[in-house]
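All remarks here apply to the structure that follows.
The complex appears here minus one protein chain, its other protein chains still in place.
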Amino acid sequence: MTYSIYYFGKITEHTNCNYERLNCELSTVKGMKEALLKKYPTLRNETFKIAVNKNFIDEEILIANDSEIAVLPPFAGG
Amino acid sequence: MTYSIYYFGKITEHTNCNYERLNCELSTVKGMKEALLKKYPTLRNETFKIAVNKNFIDEEILIANDSEIAVLPPFAGG
Amino acid sequence: MIKKDKPKKKVFVEGPILPEKIANSIAHHQVKTNIGAHDIFLGQVRADEIDGKIVQAIDYSAYEDMAEEKFHEIREAAFDKFELTCLHIYHSKGIVKSGEICLFVFTSSKHRNMAMDACRFLVEEIKAKVPIFGKELFEDDSHQWKVNK
Partner (left out) sequence: MIKKDKPKKKVFVEGPILPEKIANSIAHHQVKTNIGAHDIFLGQVRADEIDGKIVQAIDYSAYEDMAEEKFHEIREAAFDKFELTCLHIYHSKGIVKSGEICLFVFTSSKHRNMAMDACRFLVEEIKAKVPIFGKELFEDDSHQWKVNK
């Protein structure tokens, strides 16, 4: 599977990039979280949510190939 | 007693004036209402409140000489 | 009536409240950097249809001395009830055409809830307690007197 992953706000201070393409096994949101924490161990101290194609989905649902994944720190609008 | 009486809004359509000085006996708000209805019988169909020196007071309290009396139709601010 | 020591602020403005006045008010608050939230309520004259006739304008009058006192009391009550940085109230007198603004209530606070709660409180208090009268004028020179609900 290939996923496009976007990072925002404070998360980018851990990843040092806003965007990357990740090749990995078919995954769920939960699996994706674990893969990210493995790649960027310091993310463990951050609060974040994962959006799939601009929506929050159940952690156990499989993420389709070519999905747009976003790693989002707490919101601060307004 | 002498009272200064001010009329506002729709009330002035019954009194045909904004202001008059009224000489009458020592009176309460209740008594003042009755005197006004006697002088301007068509006021009977109107809703109004009487303010004494810019406040609403108990209907039974005596109104001091030289008080400023206002006859106020329903409010429409905003 | 007990005399208050604080000077009363003038609330009434002649004719409609212009958008530029609102912009100026907002701009004046940019130096107050402890403010995080503003709430603004604007009352606008509606072109209501009543018995087939359309309201063209409202001619506002008031028992001004009492009204300014009531505005002052309402303002003090709001400062007691809510944590506000500042608040401003303006109301028209005289002719305000339909589509024009007749009431401008402006509250500012550190956080949003206080600003919004205070703004609502002020609007309700003004409508209920301030002796302002509105003559709704129709095209054919007839009129009717507005009553707040």
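Chains: A, B and C, in written order; residue numbering restarts at 1 for each.
Definition applied: a residue touches a chain if its C-beta (ideal position, glycine included) is under 8 Å from a C-beta of that chain, and two chains touch if they have at least 3 such contacts.
Note that the structure is predicted; figures quoted are calculated from it, not measured.
The hidden chain, counted over the whole complex, makes contact with A, C.
Taking the complete complex into account, residues 19-20, 22-24, 26-27, 29-47, 98-101, 110, 112, 115-116, 119-120, 123 of chain C touch the chain not shown. Residues 6, 8-10, 51, 53-55, 70, 72-78 of chain A touch the missing chain (whole complex, contact as defined above).
One rule holds in what follows: only the chains that are shown with their structure count from here on.
Centre to centre, using the average C-alpha position, chain B and chain C are separated by 26 Å. As a whole-number value, the distance joining the C-alpha centres of chain A and chain C reads 49 Å.
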